[in-house]
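Let me begin by handing over the structure; questions about it come next.
For this view, one protein chain was removed and the others were kept in their places.
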Amino acid sequence: MILNPDQLNTNKDDISIHKDQFDNLASSLSRQNIQVDQIVNKLANFQIAIPSWALGAGGTRFGRFSYHGEPSSLEQKLEDIGVIHSLTKSAGAVSLHIPWDIPKDYNAIKELANSLDIKFDAVNSNTFQDQPNAKESYKFGSLSNTSQAVRDQAIAHNKEVINIGEKLGSKSITVWLADGSSFPGQSNFQTALSHTQNSLKDIYKSLPNDWKLFIEYKPYEPYFYSTVIQDWGTSFMLANECGEKAFTLVDLGHHLPNTNIEQIVSTLMLKGKLGGFHFNDSKYGDDDITVGSIKPYALFLIFNELVYGMENNPQNPELSWMIDASHNLKDPLEDLIQSLETIQITYAKALLVDQTKLKQAQENHDVSLCQEILQNAYLTDVRPLVKQARLQQQGALDPLKAYRLLSIREQLIKERGKNTVATGL
Amino acid sequence: MILNPDQLNTNKDDISIHKDQFDNLASSLSRQNIQVDQIVNKLANFQIAIPSWALGAGGTRFGRFSYHGEPSSLEQKLEDIGVIHSLTKSAGAVSLHIPWDIPKDYNAIKELANSLDIKFDAVNSNTFQDQPNAKESYKFGSLSNTSQAVRDQAIAHNKEVINIGEKLGSKSITVWLADGSSFPGQSNFQTALSHTQNSLKDIYKSLPNDWKLFIEYKPYEPYFYSTVIQDWGTSFMLANECGEKAFTLVDLGHHLPNTNIEQIVSTLMLKGKLGGFHFNDSKYGDDDITVGSIKPYALFLIFNELVYGMENNPQNPELSWMIDASHNLKDPLEDLIQSLETIQITYAKALLVDQTKLKQAQENHDVSLCQEILQNAYLTDVRPLVKQARLQQQGALDPLKAYRLLSIREQLIKERGKNTVATGL
Amino acid sequence: MILNPDQLNTNKDDISIHKDQFDNLASSLSRQNIQVDQIVNKLANFQIAIPSWALGAGGTRFGRFSYHGEPSSLEQKLEDIGVIHSLTKSAGAVSLHIPWDIPKDYNAIKELANSLDIKFDAVNSNTFQDQPNAKESYKFGSLSNTSQAVRDQAIAHNKEVINIGEKLGSKSITVWLADGSSFPGQSNFQTALSHTQNSLKDIYKSLPNDWKLFIEYKPYEPYFYSTVIQDWGTSFMLANECGEKAFTLVDLGHHLPNTNIEQIVSTLMLKGKLGGFHFNDSKYGDDDITVGSIKPYALFLIFNELVYGMENNPQNPELSWMIDASHNLKDPLEDLIQSLETIQITYAKALLVDQTKLKQAQENHDVSLCQEILQNAYLTDVRPLVKQARLQQQGALDPLKAYRLLSIREQLIKERGKNTVATGL
Partner (left out) sequence: MILNPDQLNTNKDDISIHKDQFDNLASSLSRQNIQVDQIVNKLANFQIAIPSWALGAGGTRFGRFSYHGEPSSLEQKLEDIGVIHSLTKSAGAVSLHIPWDIPKDYNAIKELANSLDIKFDAVNSNTFQDQPNAKESYKFGSLSNTSQAVRDQAIAHNKEVINIGEKLGSKSITVWLADGSSFPGQSNFQTALSHTQNSLKDIYKSLPNDWKLFIEYKPYEPYFYSTVIQDWGTSFMLANECGEKAFTLVDLGHHLPNTNIEQIVSTLMLKGKLGGFHFNDSKYGDDDITVGSIKPYALFLIFNELVYGMENNPQNPELSWMIDASHNLKDPLEDLIQSLETIQITYAKALLVDQTKLKQAQENHDVSLCQEILQNAYLTDVRPLVKQARLQQQGALDPLKAYRLLSIREQLIKERGKNTVATGL
């Protein structure tokens, strides 16, 4: 299903109301010496990858309620992303998961992606599940396993993922190592860590020169006592040991309660070691719910550090952005549209922070003023900026409204049926 | 120091910019069928009590950095609140702490308060510290102590607090019972709870007919293993056992990590047992920092329940509102001004939620739309509404700016000196 | 597979070493005026129900690694429990889950259970998953759903579960209501709570006179923003509104971080409203791992309250005990054996606490001594008492050792094959 730009914004009143609101906001921001057009351009250029596993319904250990019209092939997944990208103009990339999404015909897939203006972002390996004909089981770990044979299988899989990525034009691989233990004593921490180091170094050796290796961290789940790469400190240490093409990847849901994530982001950028970002939100654990649905101000504080780092840390490479959420209750496409909207809104707010005034207030220890500066940016209703950025690129003024107006889900169900199941979790 | 309304808004440009912004917002809200003037009136009528202990610098167990020009008498505390109220028009009440603030001349104090348009909200008892000439020590508890003599002293103190409150025109007493234990085994939970029940019932017997008894809860601190009234469930149970004039009081900082506070608020209002609210914010424990400085969206969700409850729960009485924060790093008056601003802003956003549409979306299980409705209200920049409400009452357009422009702190230091210390923590 | 008591303890040396260790401990305890034989009898009488879903491998949302020789019918589940009970003499009950375990032939099942000395403990309903031919979906809740039709279906299911339980001789039903929401605004808290109250009252009306209704609580999962029955306070309130046959059930894993669970247990017993207990352990969330594998001292403190309550709270009925764990990495039968061992050990330690001395020390505020008294009991190696209780009843001295020596898992695999899958999660 290809969306025609003409279909997206059919209501003239909406456009005219937007123009008024944008003009009001622009003049108000101009009074604060903010270059509105630069911000709109930055928003227009900001692209977030959609993971191929986020297009179907996710589940919990207690069950799964599937969604109608789910994509059942890689082609259909790309088409879904194409729909989102047409509407939002901010989803111009896909992040593939192997082995769920191995292309059968590389050229065809690349052409399809190209026609939809979608790039191939980081590829993801999977060593947390056993594959049907695998010789070794990952039940007790993969890259960290005490068994050489299991480690070798996991290393080989990661190298294969790199190969697949190369054929598609990806430039990075993300390793989420689920390995860990559920009981004290089950695993020797030092042995597991050493094996992991060596396995990652081995994978790193196969990394093409223009690639990056992203190492995720997570404190728990699917194991419930320990995780080999439990925190940013461990990931950072491993990345340093691998070399200069290895980086830490931050997933917002992978932290203990009350962690100051924005400070982690800031430290990693100062050290030139932040590679990428997985967006989602959570109240309790790795809940993987819609970006910004629970803690939007925390997201703003993180973006404030990201904006600062992108301005001030040339030692850090360009970041990979991805949404990594699980859609149990909503239409996955609607959820992704809401997530993209929130990311754009939050980025826009962070761009409004007056960094010069803030620095001055910090040096004066004028704590009240520091807070005023941040909150002034946060409280501003920036939706007109985000809409303007979309309109500039012929996207939809209001993507969710357009998605519903165009009855896209209904068409997908008609095409695909009610009982398709997307590969994934 | 009495502030003259004429001093507050001297910049004509600011006023005219505000008028524009208010008009723009008002017309945008009118398109959504929102009665803007009703909202402005609700904001104007919303008054939050300032606790008498929040006007000086607070400390931590690691030390205290005092602030210059602190009030050193009850009269000076009232004057400080008078300043804040003149600026914000939303701090028209004081909550006294006994024994820190026992008036020497009741009539004089009442006259002073009256002249400043300040009412006497809930009075607070203190049984977590020993007083100089007290016979019994609260080291091992007060209302819950195994010793009858200690309990009697604590009960008598609470009754005295009620007496003091009656003379001033207060209509409620807040009991924060710090009692608890720091080590397993130190205390028998059932004995401590039973003693507490009986002590509260005894205090309740002395409660005037038109008074309310507010029972706070808190999971830990100053004791580190258990607290007699550890959660809302315990407070609710105790309030039910006391009678219909007893209520639960929610302090935002008194919860375990990740607690869904808004749901607690909702349940208590449904049962007609929410008595009052202590505002502050926190990232880790009972951090007592500025309202909305960490989790403004959580505050919005709480206000959403409060607004719903005030509309739909006639079984619940009018609520007592109080700021309960500790000001370690900022000028306490600036901190209070910021807190009041945030409360007004958040209340305004909650008033924008379209309850009819929300109910409809909930019944349709249209989860994406439910989220849109809440976030549409939250993302709106409502500051013009709050400013308008203040202007209507001859308050300051921008209270913090006016406070600084008028050099109020400098004048307080000139009057009071650098080394005054306010009673409190 | 029926185990013959003669098979269980074939090593004479082990028995003789045990006798020595038991005698040493008994004489040491006698010096402390402890009635050793009474404790051994209490241990012998303590029976814990095994849930029918705990006999196969559990999984996480990231996958499941199945275990060989899993039971594929209710009969085989009972046989597995029979094996555990033969070895431990402490698993003399089963807790069935409906619809996973609806008997086809009630008489045959009752006879089988009887022959294995297994009683039917609480029956469990399931309204968190959709059943193949169900008319209504529980995706957006069951007893709390805004739709009358869904609520009716869920109520009818609970009534059917009671009917099934009656035919088997159960005397209680456990309702774990998973209902909740994953996004702010998705659900109206007051509506959901009111519907739940009414639904529970309706179920309660069908409760036989000699039955009990257990109401679980849980703060999150499978929903990630709110849960209708989020804490003990809500469960307690609902149980009070249902009537005197309704009680709160505590599952150890269903609490926010740092919750003082032992105090909850104590309060509920004081109020006569603790109905039952689900044992497991966790470090992060509802991890459902082996009892006592992470926080054995917390378990001891809980048992200390349970022992105190069983001695001092005649207002509270006899408790239902159940293990509720998920076995992802271990042989489920081994895991259950370890869980039962830990429960018995912890109960034994709690029975050693000198309640008279403790009460005295508490009244003297002798905090150091209070701690000494608890820790003296906890530090005692009570394994000889637990072994003695098993030997008295012809169980195995060391159940796990016997289980392995007898190659029970190998036999189960031979009988059942490698690829059976138990119903459950």
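Labels A, B and C are assigned to the chains in the order they are written; within every chain, residues are numbered from 1.
Simple rule for what comes next: contacts are C-beta pairs under 8 Å (C-beta built on N, C-alpha and C of every residue); 3 or more make two chains touch, one makes a residue touch a chain.
This one's a predicted model, so the numbers in the text were calculated from it and none came from an experiment.
**Q** Would you indicate which residue among A:I109, A:L374 or A:L400 is in contact with the undisplayed chain?
**A** Answering carefully, the residue with contact to the hidden chain is A:L374.
**Q** Which listed residue (A:S28, A:T267 or A:Q392) would be found touching the missing chain in the intact complex?
**A** For the chain that is not drawn, the touching residue is A:T267.
**Q** If the hidden chain were put back, which of B:Q76, B:T174, B:N304 or B:N328 would touch it?
**A** B:N328
**Q** Which listed residue (B:S137, B:S206 or B:Q392) would be found touching the missing chain in the intact complex?
**A** Here the residue in touch with the unshown chain is B:S137.
**Q** If the missing chain were put back, which residues of chain C would it touch?
**A** These residues of chain C touch the chain that is not shown: 17, 20-21, 24, 28, 31, 257-258, 260, 283-284, 290, 293-298, 329-331, 334-335, 338, 342, 345, 367-368, 371-372, 378-381, 383, 400.
**Q** By the contact definition given up top, give the residues of chain B that touch the hidden chain.
**A** Residues touching the hidden chain, for chain B, are 58-63, 65, 128-130, 137, 139-140, 178, 182-184, 186, 219-222, 224-225, 257, 282-285, 287, 289-290, 293-294, 326, 328-329, 425.
**Q** Mind pulling the chain A residues that touch the left-out chain?
**A** Where chain A meets the chain not shown: residues 139-140, 146, 182-191, 193-194, 219-220, 225-226, 230-234, 236-237, 256-260, 262-263, 266-267, 269-271, 301, 304-305, 308, 312-313, 358-359, 361-363, 365, 367, 370-371, 373-374.
Just so it is clear, only the chains that are shown with their structure count from here on.
**Q** Interface check for copies chain A and chain B. Shared numbers divided by all numbers used: above half gives same, below half gives different; which is it?
**A** Over half of the interface numbering overlaps between copies: same.
**Q** Taking each chain's centre as its mean C-alpha position, how far apart are chain A and chain B in Å?
**A** 39
**Q** So which stretches of chain B touch two or more other chains?
**A** 257-258, 260, 367, 371
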